[in-house]
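One protein chain omitted, others in place.
Per-chain numbering from 1; labels A and B assigned in written order.
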Amino acid sequence: MSLFEPVGVTHYLIVGAVMFVIGAICMATKRNALGILMGIELVLNGANINFVAFGSQYLRTETLGLDGQLVALFVIVLAAAEAAVALAIALNFYNNHATIDVDRADELKG
Amino acid sequence: MADWINEQLAFYLSAVMPESAEAPGYVIAALIQAALIIQVPAVGALVFIWMERKVSGRIQDRLGPTRTGGKFGWLQTLADGLKLITKEDLIPGSADAMLFKLAPYLSFAASFAAFLALPFATGWVGQHINVAVFFVAAVLGLEVFGVLLAGWASGSKWSLFGAMREAAQVVSYEVPIGLCIIIPVMVCGTMDLITIGNMQAGLFTNWLIFHDPFTFFTFWIFFTCATASVNRAPFDLAEAESELVAGFHTEYSGLRWSIFFMAEYGSMYIVSALGAILFFGGWNGPIPIFHWIGWAYSGVGETPTLAGWLANLFGCGNLILKSVVGVTVMIWVRWTLPRLRIDQVITTCWKYCVPLSSVMFVGVLLYTATDTWSPNDLFPHRSRASVREGWISQDQARSAGNPEEDEEQAARDEDDLARTSNQPGEEFVLLARSAEERK
Partner (left out) sequence: MLLFTALNWHTLFFLIFALFACFFAFCVLVTSNIVRMAFYLTLALGATAGLFMLAGAHFVGAMQLMIYVGGTLVLLVFGVMLTAQDSFVRMSTRGGDWVLAVAVGVSLLALLVVAAIYLPQGEFHADAQAKIPADVANQTTSLGLALLSTRPDKLVATNETLAAGMSGYLLPFEIVSVHLLVVLIGAAYLARARRHAPPPS
C-alpha cells in the first residue's frame, strides 16, 4: 500500500484484526481483572472498525451503508453497559477478597 | 482561504508547482487556522484571569491589580505568566513522571479540540462539521482524563480525592447538558452550529431562547450545568482552595499549572459560546443592521466580498461579546455564592437538573410538534427549512440581501414542504432529491 493510492476496505479490516487479536491476547494474559476488561474493549473496537469499514461509502461502492454504522452504534452502547456491570463485579471481588488478581479467584477450584 | 492560498502559490511559484496541486494550500490554510484558533484559549486565558482578579476585587470591595501596566493592571497576567515560566519544575518523588507531565496537555488538548468545531461567524470555523454540537459536547467530556491522570500521577491522596470528585461531577453533568443541548437541535432540526446560528438571523425575537417558555428555562439550566461541568464555583470542589489545598493540581507549579488554567478558561469560553450560539443567536445582533444595508452574506457558498467579510467581522465581535458576558457571569457567581459539597453537587445534578431538563425536553417536543405560535414567528427573517437545506443551490444565483427574493424563495420552500409532507419520510425524499440535484 503506497501513500498515493486510496485505501480500501482491506486496510481497515487489517487494522480491525490487529486490534481484535491484541485484545484477545490481553484477555488471556492479564492478571488484573481490569486489564481483562480492557482487552474486552479492544476486541469490541476491532469489531466496530470492521462494521464501519463495510458501511463506509468512500471505500467501496456496494457498501452496507447505514447498517454498518447502526450496528457499530449498538455495539458501542452495549459495550458501555457491559463494562459497567463487569466493573461492578470486579469491585465487588476486590472488596471481598482484598485483591484484584484473578489468579487468586480460585475458590471454586477442584 | 485554502483556494486563495493555492492561487497565490500557483501565481508566484508557477515554475515549481505542478498544475493541479491542491494539497499545499490546504495544509497551509489548516496551519494558519490552527494558529488563529489557539489565540482564543491562550489570549483569552490572559484576559479572563485579569478580569477575574478585577471582578473578584470589586465584589470584595477592593481594587484588584492596579500597578502592573498602568492604572488597571492590564499587564498583571503577563507578569504572572513570566513568573510561572521561571518557577522551578517540581515533580513529586512518588509521582508517575510520564503521566504527571502529560496530564495538563491532555486537558488542554481536549479544550482546544472543541474550538475546532466552534464557529465565529458564517463560514468562519476551523472545520465545518455536520455534527458540530455533538462533537463539542463529546470533546469537552474528554477533559476529565487530564484531571484524573493529574490526580493519580501526583502520588498524593488529596490530589486523588479531588480528581475523583471532579471526574464524578463532570461525567454526571454531561447528562443534563446533553439534554439541554438537544433542545435547540430539536427546534432547528440540525446539529450544525453554523446553520443553527443562521436560523436565528433577523430581529432578536428570532433567538431560540425566545422560542417558547421551555427553551427560556432550558438556557438557565444549561448555564448551571455548564458551570458545573467546567468546575467553576459554586461547583468547584475539585479545586476547592479551602478544603483540598488545590485539589488535583496541588502538586503542579509553574508552566504546567498555567496549562491547566488555560484549559479551564478555554472550556468556560466554549460553553459560553455554545450557549450563545444555541440560545442567543450567535453572531446575529439584536437588530439585523447588516442585512438591511445589504452587506451580510445571504447564503452559504457565495463568493466572498469585502462587505460580507466586514459583516462577518462584526458578527464575530458580537459572538465574542456574548461569550465574554457568559464568562463574566460565571466569574461573578463564583465570588458571590458559597461552595456546594460534593453530595450536594451530585444531588443537584441527578435530582434537580436531570428531571428539569427532561421536563423541558418534553415541553419543547410538544410545543414544536403541535406547531404552537412562538415569538419567533413575529418577524421571521427566512424560513428555517430553507436555511437548513442550504439557501442557495449551485445553479441559482441570488442577489445579496434582496428581501423580496428571499421571501419568494422561502414561500416556495414552504409550499414544497407542505405539499410533500403528507406522509412520514416524504420530507426526507425532498432532502435526498435536492441533495442529488446539488451534486
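Assume a residue touches a chain if its C-beta (ideal position, glycine included) is under 8 Å from a C-beta of that chain, and two chains touch if they have at least 3 such contacts.
Since we're looking at a predicted model, the values are computed, not measured.
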Full-complex contact with the absent chain, from B:Val47, B:Leu84 or B:Ala167: B:Ala167
Absent chain, residues of chain A that touch it: 1, 3-15, 17-26, 28-32, 34-35, 37-38, 41-42, 45, 48-49, 52-53, 55-62, 64-70, 72-74, 76-85, 87-92, 94, 99-101
Contacts of chain B with the absent chain, listed as residue ranges: 16-18, 20-24, 26, 96, 98-99, 102, 128-131, 134-135, 137-139, 141-142, 144-145, 148-149, 152-153, 160, 164, 167-168, 171, 174, 189-191, 390, 424-425, 428-429, 431-432, 435-436, 438
